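Below is one structure, written out as structure tokens; the observations come after it.
On to chain A.
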Amino acid sequence: MSEPFDQGVQVLRQQIDAGISAYFSSCVHCGLCAEACLFYTETDNPRYTPIHKLEPMKKLWRREHTFWGKLGALLGLSEPLTEADFSEWETLVYDSCTLCGRCSMVCPVGNDITDMIRKQREGFSAAGYAPEGMKEATRRALEIGSPMGVTYATLKAALAHVEKDTGLNVPVDRQGADYMTLFSSMEVVNFPEYIAAITRIFHAAGVSWTISSEAFEATNSGIQIGNKDAAAELVNRVVTAAEKLGVKSVISPECGHAYMAIRWEGPNLIDRAYPFEVVHILELLDQLKAEGRLRLASKENTPMTLHDPCQIVRRGGVIQPPRELLNSVAEHFIEMKDHGVMNWCCGGGGGVSANERAEPLRLQAFNRKKQQLDESGVDTMVTACANCRIILEEGIEHNEMDTAVISLTELIADHLLEGGKEN
Partner candidate 1 sequence: MARMKFYCDPERCIECNACVTACKNENEVPWGVNRRRVVTINDGEEGERSLSVACMHCSDAPCATVCPVDCFYTTQDGVVLHDKDICIGCGYCFYACPFGAPQFPEDGAFATRGKMDKCTFCAGGPEADNSSDEQRKYGSNRLAEGKLPLCAEMCSTKALLAGDADTIADIYRKRIINRSASVMARGVSYRDASFRAPYSAAGKSSAKE
Partner candidate 2 sequence: MIGQFIDGPLWTFSLTVFLIGVVWRIAAILMAGKRPDLATPKGSAGAGALRAVFSRFLPERTVTTQGRLPLIAGYLFHLGLFALLFFAQPHIDFIAEKITGLSWPAMPHWAFIVAAEFAFAGLILLWLHRILHPVTRLLSDLDDHIGAVLVFLVMLTGCLALAQAFEPLRLIHLLSAELLLIYFPFSKLMHAFTFVMSRSYTGATMGRKGVNA
């Protein structure tokens, strides 16, 4: 037995709290969660049943928290958690779960299966059983500051472009601003339009904002891989920077899991409440619109549908703002069949997008989204998550579909009424 393995078991053991105990005690193996999981519905492979992905943790729980398990351990009858369990379950835990939270919504006894998998990942990563891609991303995040290796230099270059394009000043490290804005590396690298969009919107709405040169990365690979220490370190950077700049609020970017990480997990990771509040960009936009500071002009005539990013909507609670915003710029907003908190995941959340070996399975799982899109009959899909965007575009390309994916923030910026005249 190797040392990381023992450590993994130890970490896993620490994860078992009242919630996990209640969840395992309640699960009656009814299998309904399978129907909620796109990895099961698209493959029909029973191994992808959400609760089955938790067998290793359940094994530990049974052995150490139940009568029969303890008795079996005492008599040497029950098999302990082995390294083989970790290696066998690694793909189930990382490749076939996007932590989308859909299973947690349907479980009849109310188990938060997603939370369980999130916790199980702690043990797996401590034991060293995590996909290379995610390990690398976490390493880069800790060492370089971003899972994709984006440094402030990269951002600075992108900001320079934005300033040139918009003719507006992007405030960096401005003390005492109201809002400190975070980005996901994906936005910096793939969608700098997003930066331009918020620059214009904030300018038009007169928002006092800034970017920290020390902490601009919002994503948190530590959470995805399940490494509490790494996750806490990444959160700490943001908190320190925000406190240093003395901002009132931190804006989470569109990126879904960044919001979940900084808004909901962050304070618990660093063990203290924030002295500032965290808002999602869509929440802020919705608020600006309500206050009349965000004025929009004209509406799109193309029918549009909304892909709800799991971590923003189902696991984040930002449900109405995207709808309000989209309705204000789209004439024909058509909801997909399963939408809002029951929307289907793009297939790339929870670190799956950073996991190369998961790609074939991920593309298979995309069939669910394809089917949803086909049913809605809409060719323009609006979303609010850079990661979803990338995954959706990949899926669309793979299936040779004719669907455009656009960012909601960028769409809003396109319809901004700037200085009284339409842009």
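With respect to how the candidates were assembled, all candidates are chains of the complex that A comes from, given by their letters.
Definition applied: contacts are C-beta pairs under 8 Å (C-beta built on N, C-alpha and C of every residue); 3 or more make two chains touch, one makes a residue touch a chain; residues count from 1.
Treat the numbers as computed from the prediction; the structure is a model and nothing was measured.
**Student:** Given that all of 1 or 2 sit in the same complex as chain A, name the one that actually touches it.
**Tutor:** 2
**Student:** Name, in rising order, each residue of chain A that touches candidate 2 in their complex.
**Tutor:** The touching residues are 16-23, 25-32, 34-36, 40-41, 44, 46-47, 49, 51-52, 65-68, 102, 104-112, 115, 263-268, 271-274, 277-278, 313-317, 319, 338, 341-342.
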